[in-house]
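For subunit A:
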Amino acid sequence: MAKMATTTYREALRTALKEALVKDPRVFLMGEDVGQYGGSYAVSKGLLAEFGPERIRDTPLSESTFVGAGIGAALGGMRPIVELMTVNFSLLALDQIVNNAATIRHMSGGQFNIPLVIRMATGAGRQLAAQHAHSLEGWYAHIPGIRIVAPATLEDARGMLWTALEDPDPVLIFEHQTLYNMEGPLADDAGPVDIDHAAIRRSGKDLSLITYGGTLGKTLQAAETLAREGIDAEVIDLRSLRPLDMPAILESVKKTHRVVIVDEGWKSGSLSAEIIARIVESAFYDLDAPMARICSAEVPIPYPKHLEDAALPQPAAIVAAAREVVGRRG
Partner candidate 1 sequence: MTPDDIKRVVLDVLTRIAPEVDPASIQSGVSFRDQLDLDSMDFLNFVLALHDRLGVDIPEGDYPRLYTLDGAVAYLASKSVRAAAP
Partner candidate 2 sequence: MPSLGSDMEAGTLVQWLKHPGDAVKRGDIIAVVDTQKGAIEIEVFEEGVIESVQIKQGEKVPVGTVLAMIRGTGPERPRVPAATAPPSAPAREGPPTPAAVSAPQKRPHEEPSRLRVSPLARKLAADLGVDVTQVEGTGSGGAITREDVERAAAALKTSAAHKPSAPTARAGDMRAAIASAMARSKREIPHYYLSSTIDMSGSLAWLRAENEKRPVAERLLPVALLIKAVGLALREVPELNGYWIDGAFREGTGVHVGCAISLRGGGLVAPGLHDADRMDLGTLMRQLTDLVARARTGSLKSSDLADPTITVTNLGDQGAEAAFGIIYPPQVALVGFGKIAERPWVCSGKIEARPLLTATLSADHRATDGHRGGAFLAAVDRLLQAPEKL
């Protein structure tokens, strides 16, 4: 048995960065404030001193430029890790990500690939208001040519980066901003993890709660409440948003026959909508109730705490939706 040590999501990310910088000289980190300031979420704190300005590079406030530089470096044989402060700001680099990173392998007939990793914070819950708090990973999951992953646990924060760097194509890692302070035990020998599969975080037979990232904790909390009522919920952590691990989802649906999806993205044109569509396509006759979604209210995420709370998926709403889907127990 490996020894367990208490750590945080932030430290797990930093350990992963260090590991990558040590293991592979082609790896370097760049982004706004990643060096002197230690990262806007303090993930890269101390790395500048340890690895120097060549490998921990502060960039101008120009997302399009430094994501483009990352793409160029990847084309040139490096293994860049680009940090974007939030998913909202990543929109300034959409052209680079969608038009270049995602397409070059295809447009070059496979001659060039882009082994680029982009990390960014996503989500709300810390009163950062609408321009710093949206959950737009579902948009990126729409795009062929890139992989989208969302670490929701310490193990995944620790292990997804290296696997993403090994991937020959661009991988976007979405770190929910409420998770950085999450504390818990992590094995000393924790290391790379797969980024292909969803994980069952809680096994159950009455319904499937499908979620990822920042809402995993709330969903597990809801599952515990439901368990006290005799409703045995299965909790699926998607981990990979593109591609979706449909076999895992369908297997769960075939077991529980009921589905509630919890996603901090909005409902309209969303990842949760996509999952529902695919379940209907593949498992219609396994469904025993209409599928439900707990998503963010269709408003720009509000700043005041009570409004922000009201706009986001919360355990009580998940519990209520699950009860409704399961129906009157008899």
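Criterion applied: all candidates are chains of the complex that A comes from, given by their letters.
Criterion: a contact is a pair of C-beta atoms (placed from the backbone, for glycine too) under 8 Å apart; a residue touches a chain by one contact, two chains touch by 3 or more; residues count from 1.
This is a predicted model, so every value here is computed, not measured.
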Exercise. Any idea which of 1 or 2 touches subunit A in this complex?
Worked result: 2
For this session: Within their complex, state which residues of subunit A touch candidate 2.
Result: 257, 284-290, 324-330
